[in-house]
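Take this structure, written in structure tokens, and hold onto it; I'll ask about it next.
Presenting chain A:
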Amino acid sequence: MKFERYGIGIAKGLSVTLRHLLRRPVTTQYPEQRLVTSRRIRGNELIWDKNKCTGCATCAKTCPQGVIHIVTSASAEENKYLVEKFEVDTGYCIFCGLCVEACPFDALFMGYAYERARYRRGELVQDKEMMTETPDSEVSGYFHPERAAKLPRQTLLIDRAKVKG
Partner candidate 1 sequence: MAMQMLPPDWPGGFWAHWAVFVVIIFVFVLGVMMVALWFERRAMAIMQARLGPNRTGPFGLLQPVADAIKLLLKEDIVPAKGDKLVHWLAPVVVVAPVLMLFAVVPFQGGAILADLNIGILYIVAISSVATVGIFMAGWASNNKYSLLGAMRLVASVVSYEIPVVLSIIGVVLLAGSLSMQQIVLAQDIPFILLQPLGFLLFFIGALAEINRAPFDLMEADSEIVAGFHTEYSGIKWSLFFLGEYGEALAVSAIVTTLFLGGWRGPVLPPWLWFLAKVGLVFFVMVWIRTTVPRVRIDQLMALAWKFLFPLALLNLLITAVEILVWPAVSPWVMVAVNIAIMFFLVLLWSKLFKLGWGRVEV
Partner candidate 2 sequence: MTVLSGEELAHQIEKKFPKSIIESSPECLVVDSGFLLGVAAYLKKTPRLDFDYLSAITAVDYLDYFEVIYQLTSLRRNHSLVVKTRCYRRDNPSLPSVVSLWRSADFQEREIYDLFGISFEGHPNLKRIVLWDGFQGHPLRKDYL
């Protein structure tokens, strides 16, 4: 094969890298600077609305990993089961969100927070109290558009790009 370029290709490449000296870096310095995540983020916890739940265990049946443990007993009031035990081992959870999709009563939500690192595996197990929704819980809008509307707009890196022409 013939080869007639005499370093023009290298020069072109050098000009690209040199041009980047004048551009703004794209790094986001994470703990100090944060990008707003998607409104539908499947953050790494599950949040549970105690009042809507009827204890039907659809979530547990849908879970592909089988990490939702639910124990219920019949209760007299309101055509519901009484949820005695509701536990998710988020260490095994793959955050696929299928349980949230499957819940026929909209009682289950993904969390909005994504910083749930723990020192022990045992601490990753969410029990009934930890999952129950409180005013402080950060609920993601995954499969719940009404919740998504309340969340801040996601930062998009594309918004920082300049469009030519």
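Keep in mind how these were chosen: all candidates are chains of the complex that A comes from, given by their letters.
Rule of thumb we're sticking to: a residue touches a chain if its C-beta (ideal position, glycine included) is under 8 Å from a C-beta of that chain, and two chains touch if they have at least 3 such contacts; residues count from 1.
Since the structure is predicted, the reported quantities are computational estimates derived from the model, not experimental observations.
Of the numbered options 1 or 2, all belong to the same complex as chain A, but only candidate 1 touches it. Here chain A touches candidate 1 in the complex through residues 1-7, 10, 13-14, 16-18, 20-21, 23, 25-27, 29, going by the rule given at the top.
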